[in-house]
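Accompanying notes for the structure given below.
Removed from the display is one protein chain of the complex; every other protein chain stays in position.
The letters A, B and C name the chains in turn, as written, and every chain counts its residues from 1.
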Amino acid sequence: MKEIFIPDRAVIREILNENKQIKTFRLELLDKTHPFSFRPGQFLMLSVPHCGEAAISISSSPTALPLIDLSIRKAGKLTTAVHALQVGDEVGIRGPFGTFFPVANFHGRDLLFVAGGIGLAPLKGVIDVCLFQQELEENPVQQITLLYGSRTVADIAFSQAIEAWRQQGVDCQLTVDIDELDWQDHVGLVTDLLKPELLTKDTTALICGPPIMIRFVIAQLSEMGLSDTAILTTLERHMKCGMGLCGHCHLDGKLVCVDGPVFTYAALKNLHVMELN
Amino acid sequence: MTNSIGELQDADVFLVTGSNTTETHPQIARNILQGVDQGAQLIVIDPRKTDLAKQAHIHLALRPGTDIALINAMMRIIIDENLADELFISMRTENYEALRDFLFRLDLDEIAAITGIELKTIRDAACIYARSSKSVICYCLGVTQHCCGTDNVQTVANLAMLTGNVEKEHGGVDPLRGQNNVQGACDMAALPAVLPGYQAITNLDTCTRFREVWKREIPQNPGLSLTEMTHAGADGNIRAMFIMGENPVLSDPHLKQVEKTLTNLDFLAVSDIFLTETASLAHVVFPAASFAEKNGTITNSERRVQLCQQAINPIGNCRPDGEIIMELGRRLGCPGMDFQSQAEVMEEISLLTPIYGGMHYDRLQENWGLQWPCWNRDHPGTKFLHKYYFSRGKGQFTVTRHQEPAERTEKHYPFTLLTGRGSYHHYHTATMTRNSTRLVREYPEALLEISKEDCTKLHLADGDLVELNSRRGKVRVKTQITDRVQPGTVFTSFHFWEVPINQLTVDAMDPRSKCPEFKVCAVDLKKVCHD
Amino acid sequence: MQDVMTICNYCGCGCGVYLRVNQNRVVGSYPSKNHPITQGNLCSKGWHLHEFIHSHNRLTEPLLRKNGQLQEVSWDEALDFTASSLQQTKQDHGADAIGVLASAKCSNEENYLLQKLTRAGLGTNNIDHCARL
Partner (left out) sequence: MIDLRELILPKDQLLPFLRKLKKESRLIAPVQNNYGDTLFTEIDDLDAVKIDLCHQPQASLKPFLLPQQEILASYRSDNKGYRFYEPEEEEDTIYFGVRSCDLTAVLYTDLVFSQPVKDSSYYKRRNQSTIITIGCNQPFSNCFCEATESGPYLEYGYDLQLIDIGEAYFVSAGRSKGADILDKWSYFFRSVEKEDREKRYQLLLEVRGKFNKNIQVSHACRLLQEHEVEEQIWQQLSSRCYDCGGCAYVCPTCTCFSVDDTPIDSNKGLRLRSWDACTSAGFTRMTGGHNPVDRRQHALKRRFLHKLKFDFAEHGKPSCTGCGRCIDICFGGVDITSFIRLLVKGERA
């Protein structure tokens, strides 16, 4: 029996500076003998020498394989150590783990992405894969809208990706909490951008950000008439295994690492969830 | 302690003062809480609403540094209510009249104002304590770490003697010792003024006995206390130091002075298990074996001498402190530094230390150690102290008067800073606990406890970084809004080197015990704006 | 796996703790039920007593300051240097120019030996520990 806590070796191929605190690490697995696949919304357990492991969402699309992006904000000991790594350095990865955004169900629907800060990372892969499919499939995703909030102008991450999406017809609306001189766009909370006209009868909303943002966005969407099953969000919890064993992410009888991290509002509604209360 | 820990749960009244018992002495707190569950009354005297205070029947949240005034008032009330134990006082104590005359002159309303506690609450507490014949007082460093620490202790003793709550099971005065072997270090005379077993260095017979065994003269010059050694600064008389397993750079008051003293020494040697802040200033650092890597005895708060057994070989090239000392002793030509085992050292200790007279390794292995005094091989040890006689004969009442802390709040320093151990998960300067993965996870950084009212006034949020200033220094620390502290007071621990809070504390000390006034100093605080 | 009875190294309660030893590594702490104080309970610190023992931050070699830096040396070098430095201080400034701090974390035997060394070997009463801190 192979030890399940031993990660696979991966090497950093590229590092993108998304903002002062967020870097995207483009990884490639060294051992190609067994195939690796994942779906957008899933996460990996990332091992960093001497720091242990942390759960990190995959921020790229499966279409970019064999490269895998992890966008990481510098916050604690492990993430600080990751930020000090260079191209060519090795890390360990286990996974992918958890539920994913059901891209196959999005055919013919309008997608409304609402993200705050690093919360765009798990949604990024969904946007990419939808855009990729738009070119290939008969009944692709219709309108894609992104509402993205940051604290300050300097905090805006993934600008490169946002620019590329705009080129491909995604309606990207940005907002910052704190006004600055050269900022031409919207100032205020991301909920301010949530206008009823954004919603159609075929809208699915995908939300990720700080708990308080998730709470207000869901409340507003619900009020605007979006059904509970058409609201999807992804939760962040302290995790040690990613495989439903360690118990840390237990949530009212569910495990975020196995039953989540992607949940419909319908599934979360009756649980005691920090993000909703 | 005059009682045993196991006796505690059968007491009827607990008076806990200056002790955050649930966090610092969990087993004692467990016994107290079990007693409370069985119907005992719990009175807690503490400026903070500690977890134990939350369980108390009466919480006397006094203004910091007003313990003497409070307890004097309690005694006055006890006398007024005819609850004093006259028989005990006449049989076992001296100088009661002086105390009584002094107490009669007290103005109770004034004391209520000084302590900030309603007179009725003080009265209730006094009556509850005095009406029971099984009342126990537990006190800790909240009582002793004041300029008037000795007086505080005396006042507590007065209260116990006044009601006859001493010299029996389930009744007594129990100082809770902080570290695992504080009691033993004192017993073994790691103190400047006594020989092992608290024998006076000035006693000729004692010195003759020690000289006979040690083959050396016993120096008669009075020694310096820790604070006198470490606070002398650059012009102190101390030129060289050897420090074993202590971290005064972080634990002592007015840290800058300590660091200055130590860096100015001609020579500093430190023996420790980690490269502590103190060790990193040393000329020589010895890697010591941890408790798991050696044998030896330690003495707990209830005077119980217990064996620690070696579990593993020393890590790396570490050696037990005892071996390091003997190696040094041999090199310094000190005789009697060739013990083959810890048991052999204990044989010499029991020979020279009457209260340890019956402590032998073969006996300690049975019955979970022995409690001193244990005079000889046949003596069973002593469960509670002061039975039939106090160590000095009759118990002495001494009049103590309220005195304000060395430093009072004023316009520029409007907050009172309290310090202490701050969590279930850390310990002293945290050299051990911060090397424990789980304990670090549970309490990763220093926090400044502050009331909601003060936060509102200062526009602070939970977790904001603030700069704390006193006349001596400043530190930065994150806030934690809590109902544990009263408005006007803030609290933080001294566990974290990143927040060397003792740079702020005063180095005023009790003139008799030399215990520094850690508990109270005046500070100001302001929010640190992020760049 | 082996259980070794010892006394907790933290507070003054003095709990009886079994250290669980596996191949010269302490892998656990477990309370004793019969110990008169412990009675089967441990606090958070007691339950994690084993964790710091094998910390990679432990000192494992004697260190001596050379050119301002602490460097690894042999035991003999560290001990010889310490003994001669203390001797020198005593010669130049008298025994009372030496101060010794013992430890409330060390054993009775070690505290006894250290105060004996201080008094009989160095010839001073300048010894104390952190009882009041």
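As a working rule, contacts are C-beta pairs under 8 Å (C-beta built on N, C-alpha and C of every residue); 3 or more make two chains touch, one makes a residue touch a chain.
No experiment lies behind these values; they were computed from the predicted model shown.
Engineer: Any idea which chains on screen the missing one touches?
Structural biologist: Every shown chain touched by the left-out chain: A, B, C.
Engineer: Going by the contact rule already stated, which one of B:Thr22, B:Thr115 or B:Gln145 would touch the omitted chain in the full complex?
Structural biologist: B:Thr22
Engineer: Would you mind spotting which of B:Asp10, B:Glu94, B:Glu347 or B:Glu442 touches the chain that isn't drawn?
Structural biologist: The single option touching the absent chain is B:Glu442.
Engineer: By the contact criterion defined above, which parts of chain C meet the unshown chain? Give residue numbers in ascending order.
Structural biologist: 1-3, 5, 16, 18, 20, 27-35, 39-44, 46-47, 50, 54-56
Engineer: Touching the absent chain: which residues on chain B qualify?
Structural biologist: 22-23, 26, 29-30, 33-34, 37, 51, 54-55, 365, 368, 424-425, 437-438, 441-442, 444, 463
Engineer: Using the document's contact rule, name the residues of chain A that touch the chain not shown here.
Structural biologist: Given the touch definition above, chain A has residues 1-7, 9, 30, 47, 49-54, 75-76, 78-79, 90-92, 211, 236-238, 240-241, 243-248, 250-253, 258, 273-274 touching the missing chain.
Note that in this section only the chains that are shown with their structure count from here on.
Engineer: Should the pattern of chain-chain touching be classed as line, ring, star, complete or other?
Structural biologist: other
Engineer: Mind naming the chain pair that shares the most C-beta pairs in contact?
Structural biologist: B-C
Engineer: For chain B and chain C, let me know how many angstrom lie between their CA-based centres, rounded off.
Structural biologist: 19
Engineer: Enumerate the contact residues on chain C facing chain B in the complex.
Structural biologist: 4-16, 19, 21, 24-26, 34-38, 41, 43-46, 48, 50-55, 57-65, 70, 75, 78-83, 85-89, 92-93, 95-117, 119-133
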